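What follows is a set of notes on a single structure, which appears directly below.
The complex appears here minus one protein chain, its other protein chains still in place.
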Amino acid sequence: MKYYDKLIFDLSKEGRQGYSLPVNKWETSASDLPAGLQRTAAPALPQVSELDVVRHYTNLSQMNFGVDSGFYPLGSCTMKYNPKINEEIAAMPAFAGLHPLQPAQTVQGALRLYKDLSHALSAITGMAEFTLDPFAGAHGELTGLMVIRKYHMSRGDMKRTRIIVPDSAHGTNPASAAVCGLEIVQVKSNAAGLVDVEDLKPLLDDTIAGIMMTNPNTLGLFEKDIKEIAALVHECGGLLYYDGANMNPLMGVVRPGDMGFDVMHLNLHKTFSTPHGGGGPGAGPVGVAAHLASHLPVPKVMEDEDGTLYIADGTCRCENSPEGAGVFGEVCGCSPECMCGCQACGQISGFMGNFGVLLRAYTYILMLGKQNIKMVGPLAVLGANYIKESLKDCFKLPIPTVCKHEFVFDGLLDQSTGVTTLDIAKRLLDYGFHAPTIYFPLLFHQSIMIEPTETESKETLDGFIEIMKHIAAEASADPESLKTAPHTTPVRRLDETTAARQPVLRYKDM
Amino acid sequence: MAFAYFPHTEDDVRQMLDRIGVESLEDLYSDVPQDVIYREEYDLPDAMSELEVRQYFEELAEQNTNLFCLCGLGAYDHYSPAVIPHIISRSEYLTAYTPYQPEVSQGTLRYIFEYQSMITELTGMDCTNASMYDGATAAAEAVMMSMAATKKKTRVLLSEGLLPQVIKVVRTYAKYNGIELGLIPCHEGATSYGALLTELAAGDVAGVLVPGINKYGVIEDLTCFADAVHAQKGLLMVYSDPSSLAVIRTPGEWGADIVCGDSQSLGVPLCYGGPYVGFLACTKDHVRKLPGRIVGATRDVDGKRAYVLTLQAREQHIRREKATSNICSNQSLMALYVTVYMSLMGPRGLREVNDLSYGGAHYLHDRLLETGLFEKAFDKPFLKEFTLKSLVPVELLQDRLQMCGVFGAVEVEPGLVNFCVTEKVSKDNLDAVLCIIKSLSSEEEAQA
Partner (left out) sequence: MAKTVEGLYYSESHEWVKVEGNVAVIGITDFAQHAMGDLSYVDMPEVDDELEAGEEFGAVESVKAASDLFCPVSGTVVEINEALEDAPELLNEDAFANWIMKVEMSDPSELEGLMDAAAYEAMCANE
């Protein structure tokens, strides 16, 4: 990777252009608008040639690291290979050219994709029904929590406004719950890194809407008491939410529905190989058990008796529904189980989610098929345990049991060197690896969270192990080389404090 | 076990199991209660080759009808230059995660900084984040942000001129978040200033969300709106179409505090509703309440100019349940999409796109009125989309267009239909559409 220091604005020169448009033959133009509705000065966007643009963004790309560049063991992010066929399918004009408001009869292929992908996700997870509308994992969490609240409210159980979240949970769990108007009750982890059932019991009462769990949890450990937890929570009238961020090790082995979960989300950009794109777009489908299906958000795809697909938008479609019944069951008086769409928790995306991402995920599922899906989890778990066992003599392993897709080291075994987790992460960049997730989970001070995924070869893992051992040796022999790392990247450590104290957030302010 | 995405040979697996000290892959699940392990065959299709997958999707695609698009209402068929797909499919962008390690993510960080610079230029605001899921969710975040920024207020007002999907999503978020919403009706196709004053007088208003261009295609005249809202210590929020902001008065010029919307109009393919790319921008007073990722400029230890995620103390991974939002990502690749688009178009290209769209839309508007099958719904300025009152049954009109491969005349309200024209539409195209519509008139006469 080489350093290139320009912004596109730096290349701008008055009079250059990078576009070509048809000659304007119309008799009117936007300058005919009333003066008071026009902007007074043109926006200061760059003026550059087409090659300027191509070269600039090619140069910028070369300062980036992706899964295609090298090993990306970022814990909880499941950086698996993103197959190229996914991209080609998503770009097919027959899908990319569809307007979201086109009549249902002209988009039967697209709607069939919603049906087929939902069905496949149900088969994989053991949940009865899915919505594909949520845009991301956190958005899925919020949607799932809305379903839970809607369920309680539709039964007149208004006091269930508290939700239990383990201390090891992803930060999005409490944040999503707060946005959904829920109060967070924290449950502690025990010494083995699992939810403490004895700590949980006294929290369960008739104000509890449910519990959010990640299984395996953020330490990569399977919550083996899950069935007991499910029974306890259900007994008190609460529901179980499954954070699917860590679904990859269970794919093809365990279905969340069979563990007793009522609601879950999946991250298609993790488990189902759609590219992360530098932070998005992703997709966070939400699956529910049968008794919650009526509360999934709209718009949703429905099927007529003759197999024609149509979209329910939340307006009551029942025969005896009063005129202008509105949406979301506010007036129509249907039962909470009514499946016409009127009992939906609401609408959470402008149209129907990130359709392009859904196409990619289904492509992946078709490539895997019923045969290969069974190997995804086991091979992911194999890789994680292999790294863990290979490095536990150099790094502090607080919980030594078998892990799932990821595990957590608490810094170096020899903590006398003053070398921190941050230094180790930065040094890895020098050696051509992406860093693991660091300082998460918060249960340890020097967390290093490693997740290799099933698409990495033994040779790649061996290369990583060798470098990690080398870094551990460097920490003793030459700690300074770590504390000043990275040395070979396009830029080195950044002054983040000044960036936050005096934010410069646009070109104009530089 | 051989499969293109699994690199493991049987020998590899054996050696790895030996290192771990277990016999089999099943042993790696020894901590899982055996009765939750799924031992049946998955109800999924058989594995396919790439060739078969292509055939599968080609067949699925045949069940779709690609129509000539004359519809707007939140998704716009603008031209996407050839350069963009080549740039965004570069795997260094495509297969990267959120830029947590800035030293190896300067590509992502720098284009987000450029994106922020361009969005603030278009909107006339001081700051923006690294993008949101879509326009509707950006509006919901704007509403929650206005609550956080004003403290101790309980109500937010929405204009009924907002796109219906935006109102629905905001209503959903508000319902669970505990925000009381009030609606400001439209009068003659524009948000009623009088009704706004009445609602404001009732007090307790954290913010007011109005469209820049409303669901009728009317460009809203927001004169005095900011003063009225600010007088009650509330925030003015504008839902905008960024493409149009190259020519129409900006939310910044109207005195808005927060601006949101969908940047899909900046060349992003229709793609049946997503992925698109929402945006959320604000004045500098409110930057600490702005949700989502934000990139800032700084320097590295050698003094090199560099970019980094900043103001992270607002975010969920630090603040957990006290975060201003649960957003922990952005539509980064789509932000790159529109950044490359804006770079190519520049100020003149974007103006030209608007001029072409305006010219075509006004041509269609005037010719449609001449057919005698439509009446003006409102007499208000518009840019690329407009609403007419249809004098023929709307379903008949829609069916005829669709039969001829045209998608348009979507019903905004009973009897009122939308048309949208972009630079992709030529005069010949519109004359052909007019010909189809005129055929309805001759039939009606024949029937009469």
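Each chain carries a letter (A and B) given by its place in the written order, and its residues are counted from 1.
In this text, a contact is a pair of C-beta atoms (placed from the backbone, for glycine too) under 8 Å apart; a residue touches a chain by one contact, two chains touch by 3 or more.
Because the structure is a prediction, the values reported are computed rather than measured.
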Requested in this report: Please pick, from B:A4, B:A82 or B:I318, the residue that touches the omitted chain in the full complex.
Outcome: B:I318
**Report entry** Contacting the left-out chain in the complete assembly, out of B:R54, B:R288 or B:R305
**Finding:** B:R288
Query raised in the report: Out of A:S20, A:Q105, A:T308 or A:T497, which touches the unshown chain?
Result: A:T497
**Report entry** Residues in chain A touching the chain absent from view
**Finding:** 439, 496-497, 500-501
Query raised in the report: So which bits of chain B touch the chain we can't see?
Result: 288, 311-314, 318-319, 322
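Just so we're on the same page, only the chains that are shown with their structure count from here on.
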Report summary line: Note: chain B sits from chain A at a C-alpha centroid distance in Å of 19
